[in-house]
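After the structure tokens below, expect a handful of questions from me.
Of the protein chains in this complex, one is absent; all others appear in place.
Moving on, here comes subunit A:
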Amino acid sequence: MTYLMEINNLGKRYDDFELSGVSLAVEPGCVAGFIGSNGAGKTTTIKAALGIIAADEGAVRLFGQPIACGSPELDAIKSRIGVVLDTCAFPDTCRVGDVGAIGRAAYREWDAVQFAALCDRFNLAPKKKVGELSRGMGMKLTLAFALSHNPELLVLDEATAGLDPIARDEVLDLLRDFMAEGDRGILMSTHITSDLEKIADEVVCVDAGRIVFTAPKDAITDEAGVARCRAADVTAILDAGFFAPGEARILRHDYGCDVLAPDRFAFARAFPDIPVDKATIEDYMTLILKGESR
């Protein structure tokens, strides 16, 4: 299969941070959620994948073609990618109409009608200056720009951050419309994991520059669960051998313990007296990253 984006063993060293062995892939028809705490390496990974920075090791393929920072292949491929970074990057003095003019000059496939329709849908008046837009409106403008050149891959870095819940839902609707054509894909880096529960097919988590887990979203939100235990229950669970050594993830707090159950149905059968809730992506990530390993 030709992936839209394929990152293998990506590494990048800074004085105070190292990204190492990062691998992820975005299949056609797939929305890959990219999560992790602040400074975990999400933006560095995205910048390396887009050739904004040069990787120290590893390989990036976009649409099957190997690319490197500054390579001619990359510059041709960039027209097939729509990018939304964490801020509305257009200069404050530009008007919404100017952003359309930049798109028309930059992209051969620029669809002015689509851009106008999206601006209209988002209430972005052509005469409005970028500097006058709220953060949410700015992100909508960037999204309209990213969607108006018929990209096959969308790369979103905290694109829904700062949007109110209604605006976020609008954006997610737009992303669903984008994905209606099956051969497209999205890499969506976000802290708002509830957005990923609505749209993602796969979740990749990075922490301290390394991939911690890659899992289908359904395996997290449908199969996995969080057992709400007392301290004595934890001992019983561990003694029962339900988890292989080192695979249990336990988060202790003032009123009890949470235990991650990768298969909550199996867990419920094994421990019918212990309540198990469905896991959210946030629960799963928190237990994996902060949970005690036993």
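As a convention for this text, a residue touches a chain if its C-beta (ideal position, glycine included) is under 8 Å from a C-beta of that chain, and two chains touch if they have at least 3 such contacts; residues count from 1.
Quick note on the criterion: contacts and distances are computed from a predicted model.
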Per UniProt, the name of the complex member that is left out, chosen from "ABC-2 transporter permease", "Colicin I receptor", "PepSY domain-containing protein" or "Cobalt transport protein CbiQ": "ABC-2 transporter permease"
Contact partner of the left-out chain, one of A:34, A:90, A:178 or A:284: A:90
Option from A:18, A:98 or A:282 whose C-beta touches the chain left out: A:98
Chain not shown: contacting residue from A:72, A:241 or A:272: A:72
Residues in subunit A touching the chain absent from view: 47, 50-54, 70, 72, 75-76, 78-79, 81, 83, 85-95, 98, 101-102, 104-107, 155
